[in-house]
Every structure is written in structure tokens, then in C-alpha cells.
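A single protein chain has been omitted from the complex, and every remaining protein chain is retained in its original position.
By written order: A and B. Residues from 1 in each chain.
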Amino acid sequence: MNLRELASQLGLTYEGDGTWVIQSPASLEKATLEQISFIENERYYPVLKTTQAGVVIAKPDVSVPRGNVIRTPTPRLIFAQVLNLFYRARLPKPGIHPTAVLGEGVRLGERVYLGAHVVLGENTILGDDVVIFPNTTVYNHVNIGARTVIHSNCSINDYTQIGQDCFIQQGVAIGGEGFGFVPTPEGTWYKMPQTGWVVLEDGVEIGCNSTVDRAALGETRIGQGTKLDNLVQISHGCTIGPHCVVASGTGIGGGTTLEGHVTVGAQVGIREHVTIGRGVTMAARTGIHSNVAAGSTIAGHPEVPFKVWAKYSAAFKYLPEIQKNVRALKKNLAVLETRINKE
Amino acid sequence: MNLRELASQLGLTYEGDGTWVIQSPASLEKATLEQISFIENERYYPVLKTTQAGVVIAKPDVSVPRGNVIRTPTPRLIFAQVLNLFYRARLPKPGIHPTAVLGEGVRLGERVYLGAHVVLGENTILGDDVVIFPNTTVYNHVNIGARTVIHSNCSINDYTQIGQDCFIQQGVAIGGEGFGFVPTPEGTWYKMPQTGWVVLEDGVEIGCNSTVDRAALGETRIGQGTKLDNLVQISHGCTIGPHCVVASGTGIGGGTTLEGHVTVGAQVGIREHVTIGRGVTMAARTGIHSNVAAGSTIAGHPEVPFKVWAKYSAAFKYLPEIQKNVRALKKNLAVLETRINKE
Partner (left out) sequence: MNLRELASQLGLTYEGDGTWVIQSPASLEKATLEQISFIENERYYPVLKTTQAGVVIAKPDVSVPRGNVIRTPTPRLIFAQVLNLFYRARLPKPGIHPTAVLGEGVRLGERVYLGAHVVLGENTILGDDVVIFPNTTVYNHVNIGARTVIHSNCSINDYTQIGQDCFIQQGVAIGGEGFGFVPTPEGTWYKMPQTGWVVLEDGVEIGCNSTVDRAALGETRIGQGTKLDNLVQISHGCTIGPHCVVASGTGIGGGTTLEGHVTVGAQVGIREHVTIGRGVTMAARTGIHSNVAAGSTIAGHPEVPFKVWAKYSAAFKYLPEIQKNVRALKKNLAVLETRINKE
């Protein structure tokens, strides 16, 4: 593909030699003359001086070494589209492996792929073009929407509802029983049965070895287009709104609501039964104890506005010095008071 | 079932219309006239004004809208029992799937269920009514007690001893080698062989994708009735006492002891080789560096009494202001001292 053809496919303008041949995408540091890359963050502008990339996707005001450039206000987003053009998803062809086990009442859409040793429970229903990789277990009464991909060694429990175009990575466990135990007068724990289910709306993605529990009553819901990273925990009865992103190692307590368009950094903890407003951003490691107002940017444990936390994090290492100074001040002030009282 | 019959089954008294028909349990917010719910926490008393629940389980002093009420000092516990009455555990019927693979010397109790592609290693022994869901692997020389349930895609390594009435959720890994490496003079790491095993006593529950490692020597033990949430790490050689609860994302270091009836919040970290006394409660995110006395309630990193941490967490955001004030105080005091010295 040459520069003119690629720009045309993307619906964008280009500058430079339209006949320049592009063989694949690459990072700015490693690209060769036959490759296309992109520049967006100003932090990486110095790399433009040394890059060997033949073509660069860049913002209107940025000049590139060879003059071959595709113009857009969102170079990173366009580069993602270019990657999709060159590397189509490496999905297997339709077909049911003979070792797959299908329960009674299973219904399959057109062009479904089931890998070796996949197990589908009773009355489970798969839409068209669903892909399930080997050694994944789907329990009974599960619905899986069209074009959804479930990678290998996942486990999807009873009554889970999965939308269209979802992407579930390796080792994910959905629909486990929520952690609900009632203390008894004898000091032991009595299980609160978890009779609910999990709903994933369309376009949800879940990273490797993450866990989404079913509710005690009713549903745990993950909203349209929301993306979870690896090793994330969503507890029973959560309502995660649409178009959130949740980074790795984060845990969200039972019955908590994220209203939508919430950005959650890595290793965040959110307590149970709170509401996080629309558009909130949380720094990595934030520990949430209360409701958070829509649009806030927060950090710390317990949470405070990000600007406050930034000041704290610059100051915390001086705490021992401050403590020492306060002791000295008390002493010196007392000395002074004594002197003045004597005079 | 009507109100009179249900109260009788629970061995409790009721008030109101004993012929009121109850079709299912539900939360107070969503219940309809044909449903039963409960009220325990005073925080939710306002919901009583609007609930449509036909019957409510409540403490002796609480009045409910329709007057149909089951009386108990522990409404939440009784509601859990009601849930169990209505929704019997959704367990499969006994039977060995033809794709299950059984090693030499395997012995099975009565009425065992083995799902598709379950693998049992050599000399593994299962008690009566054991249930193992599909794609789970059990290694050699494992004992599993009566009525224990192991969900799908779990992995149970050699010599693990699992008691009766345990409940192991999806994706759990038990008996992996503990993280033991000895530094060599060359700056590399030599593996300390992990020759031990894991013991789960009766009634233990383990949440999805959690991990329990076997010891270098001897055992890692989880006590009777202890419940672990999802994504919990129990390191080699731990002794977790009876009737503990450990919330999601917590990690417990090697050789550490929890004496029993310990409550561990989410994302807690406990260092290796410490002892946590009986009945300790830890807030979420506590980071334990030392032994903890029985009965304490603690928080923070490193840990302090919860009351101290609560004061700290109210104050920490003022640290930059305090730092500024201390600087100003030093300056002002110095000015004052100079003035007085001159006079």
C-alpha cells in the first residue's frame, strides 16, 4: 500500500510523495523507511530528529523528516486504525472442534468457532460469529452476543448475559458467588446465597485473570464499551456504567456504582455501596471511602482532590523534620515566654 | 408458601396475615407484594416507608408498612436462610462425564459429579457427594472430603488435603510452589524446593482466581470455616486459623499465622513470619509489619490502632499547610527573639 492509498482509506489528507510504499506500522524509534509511525505527545518530539520512519502520522503543525505525513488532530487514534488495517485480528476460522462438549438445549449462531475441550452448559445460546478458545467452560443458561470473543481457560457461570462485540481475555472468571457471609451468634459465618447473575453490555472487554462476581439478588452490570484490565475484581451487585476504563489490580466493592466515563488507575480500591459520579478520574492507588462527585479528579487514601494529594506527596517526607521543628518551637517559645514574664 | 408456613419452618414468630403468600425473596427496594425482604441496618430504615414488600423480616422494635413481619434479632442471617429455602444450590446431578480422565488408584465416593474434561491424578480420593465442574485439574495424592464443591478451571496440586463442605470457586490455584529462592554468590537465585502441601479444613471457601501455595517443608493450613474472597494470595507455610474472613486483593506473606476469627479487609498486605492474634480486625489496605495483639482493630501502613488512623486520615491533607505554618512560625519566633534580645 502506498501513502496516497492509505490516506484515502483513512479519509485523511497527506503531504509528500504519494507513491511512497508502506509495508507495516512500527514505533517511531524502530521504524524503517518502509514503515509508518505516529507522533502525538510532545514529550517524544525529539525522536522525530532521528527516526527512520518513511511516513509519520502527525498533527497539522508538526514537520517530519522526510515530508511524508498524514494529517490529523488525533494521530494515536489514526495509528490504531492503521494497525487494524495491517494486522487483522488473529481469529480462528469457524468450526466446532470434535472434543467440544455441548449441553442439551444449546443453540449456536452462524459461523461460530468452538476450540478443543470447550464446554457449553445446558440451554446456553451463542450469537453469530462467536469465538470461544480451548479449555473454556460456559455453564448453563448463558447468552453470548454476536461477534463476542472469549479466550482460553475462562469460566463463565450460570445465567451470565454477555452482549455483542465483547472481548474476554484468558483466565477470566465471571459469575462466581459474591463474598457474602453473615456472622452468626456463635462467631462463625453463614453464607448469604448469591442468587443473581452478571450482565456485560455490548463492547465490554475484560483482561486476563480478572473476576466479576454475581449478585446476591439481581444483577452485577458492566456498561457498554467499558474496558477492564488484568487482575481486576468487580464485586457482587456493582453497576459499572458505560465507557469506563479500569486499570490492573483494582478492586471495586459490592453494590458500588460508577456512573459512566470513569477512569480508574491501577491498584485502586473502592469501598462497597458508594457512587462514583460521571467522568471521575482516579489516580493509581486511590482508596475511595465515600461517594465522589461527577467530574472530580482524585487521588490518595482516603481520597482527596488530586491537587491536594500532589502537595501532600511532595511534603510527606518532611514530616519527621516538621515534627522535630514543632518540638523545638514549643521549647523556644516557652523559653521566650518565661523570659518575658520575668522582665 | 405463606407467612405462617415460612415462620414455622424458620422456628420464628410472625405478626400480620399468616395466609399472605410469599413467592420469592427480594431486596427492600425492588420487592413486590408477593415478595419477602428484610431490614437490619438503621441506615436503610427510610426505605421502609416506600417498600412494596409484602412481608419483612425485622427486629422486634421495627414496624413495617403492611404489618406482615417475621421477628428475629438477626434479620440478615434469617434472610440468608430464606434465600437458601427458595434457591437451592444450583448443583448438577451425580455422574461422571465420559471425557473425564481418572488416574490409577483413584477412589470415588457415592453420588460424585465429575464434569467434562475433569482430570484426577493418581491415588486421588473423593468423598461422597463431591462435585467437580468441567476443565478442573486435580493432581496426584489429593484427598477431597464429602460434599465439597470445586468449580470449573481450578487446579489442585499434589498432596492437597481438602476437608468436607468446602467450596472452591472458578480458577483457583492450590498447591503451587511457594516463592522461595536463595541468593547465590553470583547474584542469581537458587530455588528452594517446596516439598510441602496444603490443608483446607472443613467448610473453607475460596474465591475466584485466588492462590494458596504449598510450603517448603510441612504444610500451609487454612482453618475450619474460613472464607477467602477473589484474588487472594496465601503464601507458603501460612497457618490461617478457623472462621477468618479475608477480602479481595489481600496477600499474606510466608509463614504468617492468623490465630482465628480474624477479619481482613480488601487489599491488605501482611508481611511474612508474623502472628495476628485471635479476633483482630483490619481495615481495607492495612499494611502489617509486626505481630498484632489479639482483639485489636487496626488500619494504616504500617499498622496503627484504627482510631489513630482515622485521625491521621482526617489530617493528612493539611500536611502542606502545616509545613508552611511551621516555616512561618520559625521565622516569626526568630524575629521576636531578636527584638527581645535588642531591648
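Just so it is clear, a contact is a pair of C-beta atoms (placed from the backbone, for glycine too) under 8 Å apart; a residue touches a chain by one contact, two chains touch by 3 or more.
Predicted model, so just to flag it, every value in this text is computed and none were measured.
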Touch with the omitted chain, as defined above, among B:17, B:128, B:158 or B:202: B:158
Residues from chain B at the interface with the omitted partner, ascending: 99, 101, 117, 119, 135-137, 139-140, 153-155, 157-158, 171, 173, 175-177, 179-185, 187-193, 195, 209-211, 213, 216-218, 231, 233, 235, 249, 251, 253, 267, 269, 271, 287, 300-302, 304, 308-309, 311-312, 314-316, 318-319, 322, 325-326, 329, 332-333, 336, 339-340
It is residues of chain A that touch the chain not shown, namely 25-27, 30, 74, 76-77, 79-81, 83-84, 86-87, 89-90, 97, 99, 115-117, 133-135, 151-153, 167, 169-171, 205, 207-209, 225, 227, 229-231, 243, 245, 247-249, 261, 266-267, 284-285, 313, 316-317, 319-320, 322-323, 326, 329-330, 333, 336-337, 340
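Methods note: only the chains that are shown with their structure count from here on.
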Could you tell me the distance, in whole angstrom, between the mean C-alpha positions of chain A and chain B? 25
